[in-house]
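A single protein chain has been omitted; all remaining protein chains appear in their positions.
Take a look at chain A:
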Amino acid sequence: MKIIKTVMAAAAAAMFAGPALAGQTFDSVKAKGFVQCGVNLGLYGFSAPDDKGNWSGLDVDVCRAVAAALFGDSTKVKFTPLSAQQRLPALQSGEIDMLARNTTWTLSRDTANGLNFTTVNYYDGQGFMVAKKLGVKSAKELNGATVCVLPGTTTEQNLSDYFRATKMTFKPVVIEKNEELNGAFFSGRCDAISSDASQLAAIRANESPNPDDYVILPELISKEPLAPAVRQGDDQWMDLVRWSGLAMIAAEEKGITSANVDQMMSSADPEVKRLLGVTPGNGKALGIDEAWAAKIIKQVGNYGESFERNVGKGSKLKISRGLNALYTQGGLLYAPPFK
């Protein structure tokens, strides 16, 4: 029923809605006093509620950052859990203000679906997990391996492409049911299991007999950039969502954490002063308080803190930074200048 309603609403919006006025979403969010954020129904590490109904995760932190920037209070968020089919119509129809639901940024979604993607908050991709006792350190050592894989739209093909491109051979074991596939891998039927890296981490954390016995190899063989999205038509709102995410990355670049942000306010570094609003200008340009970034860092933390807390060392998933490290540490995260 909910799906039908959402789709109907989207269709109605498409049929009757006039061109959105600039600032429409921004103003309405500001007026109602909270951000309505679309998240996953429950994906551990990205967006999942705990037993008290408190949401946490890497995607959830983006919603909280936007609330902290706009209202100075990261708790002013209401979450709308969405399935994969519901997520785009929910945003298109205006049921939610922003979508942070491990959604891959693709050209067709960015254009034909009427969305705008902001900054990538997680670079995912298809990877491999192996048992530690095999002593394999890299996917390049998988020549001749047996690989367990779910039949999916591109998973099997990515796998074949990778082995063909590297002139290696492998034997696939393709099983349709998740439980049987995981069982086959953990019983040792396959040398490796291949899926999206974040999925592999979840399988390791939740399904394996002992998570420490398994290691996710560093290579990713497909591109899945996950980014928060907003509706087209309100550039001010898009800027706010984009720069809220970027502020967390910039804070990590500058070594500003939720613990030391108060001391950093008296830093002599002009870039830090601009980021934290000690030197004013950025807040005015975005139409919000000058201390917006300081509040994000204080209440949500920098990107590194959020990563380690939700999917990294501080979580069950134990995902290494990989592509999601700063560009200075071999990753892809790079914040444009805050000036």
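Criterion: a contact is a pair of C-beta atoms (placed from the backbone, for glycine too) under 8 Å apart; a residue touches a chain by one contact, two chains touch by 3 or more; residues count from 1.
Here, contacts and distances are computed from a predicted model.
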Undepicted complex member, UniProt protein name, chosen from "Gas vesicle protein GVPa", "Oxidoreductase", "Tungstate transport system ATP-binding protein" or "Amino acid ABC transporter permease": "Amino acid ABC transporter permease"
Sole residue of A:Met129, A:Ala145 or A:Ala197 that reaches the chain not shown, by the stated touch rule: A:Ala145
Omitted-chain contact residue, chosen from A:Lys32, A:Lys132 or A:Lys171: A:Lys171
Omitted-chain contact residue, chosen from A:Gly188, A:Gly255 or A:Gly330: A:Gly188
Residues of chain A in contact with the chain not shown: 134, 143-146, 148, 151-154, 156-157, 159-161, 163-164, 170-177, 180-181, 183-184, 187-189, 191
